[in-house]
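Missing here is one protein chain; the remaining ones are kept as they sit in the complex.
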Amino acid sequence: MKRKICVVITARPSYSRVKTALRAIVNHPDLELQLVVAGSALLGRYGNAVDYITKDGFEIAEKVFMVLEGENPTSMAKTTGLGVMELSTVFYNLQPHVVVTIADRFETLATSIAASYQNIPLAHIQGGEVTGNIDEKVRHANTKLADIHLVASEGALERVIKLGEDPAYVFNTGCPSIDLANEILDSPGLNFNPLEKYGGVGSTIDTNNDYLVVMQHPVTTEYEESRLHIDQTLDAIRELGIPTFWFWPNVDAGADGTSGGIRTFREKHPGLPIHFFKNMEPTDFLRLLYNSRALIGNSSVGIRECAYLGVPVVNIGTRQHGRDRAANVTDVNYSKTEIVDAIKNWMANQRPEPSTVYGGGNAGEQMAKVLAEVPLRFHKTICY
Amino acid sequence: MKRKICVVITARPSYSRVKTALRAIVNHPDLELQLVVAGSALLGRYGNAVDYITKDGFEIAEKVFMVLEGENPTSMAKTTGLGVMELSTVFYNLQPHVVVTIADRFETLATSIAASYQNIPLAHIQGGEVTGNIDEKVRHANTKLADIHLVASEGALERVIKLGEDPAYVFNTGCPSIDLANEILDSPGLNFNPLEKYGGVGSTIDTNNDYLVVMQHPVTTEYEESRLHIDQTLDAIRELGIPTFWFWPNVDAGADGTSGGIRTFREKHPGLPIHFFKNMEPTDFLRLLYNSRALIGNSSVGIRECAYLGVPVVNIGTRQHGRDRAANVTDVNYSKTEIVDAIKNWMANQRPEPSTVYGGGNAGEQMAKVLAEVPLRFHKTICY
Amino acid sequence: MKRKICVVITARPSYSRVKTALRAIVNHPDLELQLVVAGSALLGRYGNAVDYITKDGFEIAEKVFMVLEGENPTSMAKTTGLGVMELSTVFYNLQPHVVVTIADRFETLATSIAASYQNIPLAHIQGGEVTGNIDEKVRHANTKLADIHLVASEGALERVIKLGEDPAYVFNTGCPSIDLANEILDSPGLNFNPLEKYGGVGSTIDTNNDYLVVMQHPVTTEYEESRLHIDQTLDAIRELGIPTFWFWPNVDAGADGTSGGIRTFREKHPGLPIHFFKNMEPTDFLRLLYNSRALIGNSSVGIRECAYLGVPVVNIGTRQHGRDRAANVTDVNYSKTEIVDAIKNWMANQRPEPSTVYGGGNAGEQMAKVLAEVPLRFHKTICY
Partner (left out) sequence: MKRKICVVITARPSYSRVKTALRAIVNHPDLELQLVVAGSALLGRYGNAVDYITKDGFEIAEKVFMVLEGENPTSMAKTTGLGVMELSTVFYNLQPHVVVTIADRFETLATSIAASYQNIPLAHIQGGEVTGNIDEKVRHANTKLADIHLVASEGALERVIKLGEDPAYVFNTGCPSIDLANEILDSPGLNFNPLEKYGGVGSTIDTNNDYLVVMQHPVTTEYEESRLHIDQTLDAIRELGIPTFWFWPNVDAGADGTSGGIRTFREKHPGLPIHFFKNMEPTDFLRLLYNSRALIGNSSVGIRECAYLGVPVVNIGTRQHGRDRAANVTDVNYSKTEIVDAIKNWMANQRPEPSTVYGGGNAGEQMAKVLAEVPLRFHKTICY
């Protein structure tokens, strides 16, 4: 009999993160995928992940509405409680051999409790990382409920073991987001014209010459502070004068000053060699990065995918604090001088060696292999 | 303003465990107790803890029915989910400064999630212990969600710190169960006649002479195996011939052979110097132990209270495996010979020194002191 | 495409009531049965209906645990709320064309809300009856949420229409409990020896001669009152001296005096021609009734099945108040004289004509036919 692997997707980013693993499970001769789509993955205003899942050809075993209105701490807690109740029924009826919970969003604990309390072996993806705040609590609580750990780096593996988990059940499969980066490496050239394909505004940039890419998200809700932060980066790019593709930040909270800072700067300094984009398809974005001289900002792409692609990164501020990193990353403060110096340094030097700190590009397949072969258990004792 | 400390009691044993802490919170000038009684603590067939709580004079802020029928893994999970939802509303309306969750029963995670997701500092009592099975998962998950740790021993303190918790927020207050043992030490004499007060069946025993106490619970659901286990103890007591007070085990599962083994043995060997009791008031039981030559069996009383009282313990089998222990405990296998030897050894030697491995008898007050004085926080990062 | 008919069974008696309808749905060429087993139908201490359902060969689409512990009004309400949440997910995933809710237990409103709020046409079985108490509220609320009404008698049909329902959607199919009575009519002889097959206690009775059957349930929770009630019946049977099969009442509440009254009476009057049974298989019980001279007591069997079988019934007290009845029923008060007179009267007269007041024995098939043919709708307006 095939092992039934029940994966619960509760949000759009989680889907992107495990897509190659889902594919590998479907393709594995000893595994059967039971896909549960729940929570915000079903909702239009969170990007309707369910539509992408269906379009990608995955069969959905069950859908569960469980998000309470409010987007406040109370509704987060209650959403989790509701998730426990509903997912318990789902697992009871699907009878999977393994349940997979992903990362550290608040509602992932619902999957963990519904599975572990019903004595279903629980696999946790992306444990052992460090971020602070509520994600931190949720991630490590997931680890303590899980029986099988599929982590993304050696640092994460070490931390999970330090948390008292049996090393025999902790597997560094790498991060499935690297799998996509791996796919472009066969022919990594810039096979499209960014300005033609994506429009955007600002100066025209010739991608045959050196260019930079900037992607910087706000890390504070104080308008003034986030504006001061982005101003340092804008000033640095202005001083350097190197053509730059700049990606608008995701604006979650209304009160941030990042977008405002960019707009004001553009009015004050027209004619700068900067072109602005809203977004880009994942593989196009990876190609743009691969052919750039450096990524500047604070995106996790700099830490993960750029490590694998060997793209220099000037990582600004604290947003990626605590994450494992390869030699491609230069950490700097919110300081024009530090940013300029770091970019100049990378321009003067060779590309960094590609690193597999977040895996070798086959994380999805490795996860499927572990799920097919690991001895199943649902009882454990702390390993101290 | 007083700090509002919201303690959630979900089961009768949890109430016993924290009663002195509740009293100390009520009495502390800087604290206000918000007592929530929930789950099986409200139900008749689990011992109606709510009645004892009321009789002891504690005011109840809110009652929450949340136990699903079934006593199976699915109902355990759903009970927890329902608890998260309901306790979220309760905390939202009570607005406590700290929420306290107790130990490791499955539904205690509901309290932890409802509090931590709402950014209410969470204190966890009795973390860092080791037991195996689902309790183990729940206990350590509680630790990873909690901001303040009130543990019962140095070993537990070390394990909680190993789990990545900030030592500044881990406090070895001792176990409140020791507080009661402390109360009898002023005049520890046997101030009652056990046979007159509690009846029971079997031989008459003169408590002026040496006597033993036996309390052994089944650790397996296999009838034959638990019967073989108890037979070894019965044979040991028979061989020694020392007068013995024997307490019937709690029978949770119907299929165990412990009670059956005792009954058969009594019929086969009438006239042995053994007297059987069903139960005894806590302080009377502690006095009986204090004046005995040894406790034999596998009760946690041997590990905790007897350590503090300096009572020799012959601890049989694996039930207390992983718990910190003092010099009063001799561990033996399910073996008549080992049991006999261990008892003889204690009879030939002095009482062990009293130990404060599980605290100095003021755990309740220490907990109240920590809750009143610890800086409150609800964000943390793993300390590796 | 076949119409998918989702029937939700939440309790053992509901299953008995619709079993022939389930069979007819399975056998109907245009219908597909989606059977959901939920609530107490899954629980051992309520008779494990799920086992019977499985044994009878029905396939179960989904199982839902939803009963809260407590058996008090609060747990009843919360069970219903939980049922709404869980059944909503179930219906969302099963996508039935019609949902069927049964009768008037408190949790049946959960089925009705989950279906009607999701715009799934809702069929309600056994509306329009009259009983008082919370069942009364639930039953008529079910009617106001339902789009299709499958009632058991003309009186019920009239009441449902009076409640403002469109007569085009109200169908008197008869009660499926009559279907079983119909099955024995081909050869209604007593083809078993009651004493041999069911044991019981009391006098030996020759079923070739006249005999009575008594089945009387308590209708009050006051011990003294229910005892006075049963004493009247016992005295009546003693005075008549006719051999009698007496069925023990279902004892729900512990405090009733019915069983106590019977026990005391037996001790006081040994040697009476009464034989006592605990229970009997449904068809055996119907044969016993068919061959008796009368049923005495307050069971709904007297009102329903005995009407169809043409068995005289002396119906005592208020328990069946408000139910439609045929000519086979003589209503009397809790009075020895009235009971004796009514029995004597039936003994002196002919059997009553069989009546189809509760249907012609093909209710299950008629229900399936309606469900296959009725135009489906989920909006309606009160018909005043």
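Should a chain be cited, it is by its letter among A, B and C, assigned in written order, with residues numbered from 1 in that chain.
Definition applied: a residue touches a chain if its C-beta (ideal position, glycine included) is under 8 Å from a C-beta of that chain, and two chains touch if they have at least 3 such contacts.
Please read these numbers as outputs of a predicted model, since none were measured by experiment.
Considering the whole complex, the residue from B:93, B:191, B:279 or B:337 that touches the absent chain is B:93. Within the complete assembly, C:141 is the residue of C:141, C:190, C:228 or C:370 that touches the hidden chain. The missing chain, though absent from the display, is touched by one residue of C:3, C:19, C:78 or C:275; that residue is C:78. Where chain A meets the missing chain, the touching residues are 40, 42-43, 45, 65-70, 72, 74-75, 78, 82. Although one chain is not displayed, chain B still touches it through residues 62-65, 82, 85-86, 88-90, 92-93. For chain C, the list of residues touching the undisplayed chain reads 73-74, 76-78, 80-86, 88-89, 92, 106, 109-110, 113-114, 116-119, 130-134, 136-137, 140-141, 143-145, 159, 162-164, 322, 379-382, 384.
Everything that follows uses one rule, which is that only the chains that are shown with their structure count from here on.
The centroid of the Cα atoms in chain A and the matching centroid in chain B are 44 Å apart.
Between the Cα centres of chain A and chain C there is a gap of 58 Å. Within chain C, the positions touching two or more other chains are listed as 65, 82.
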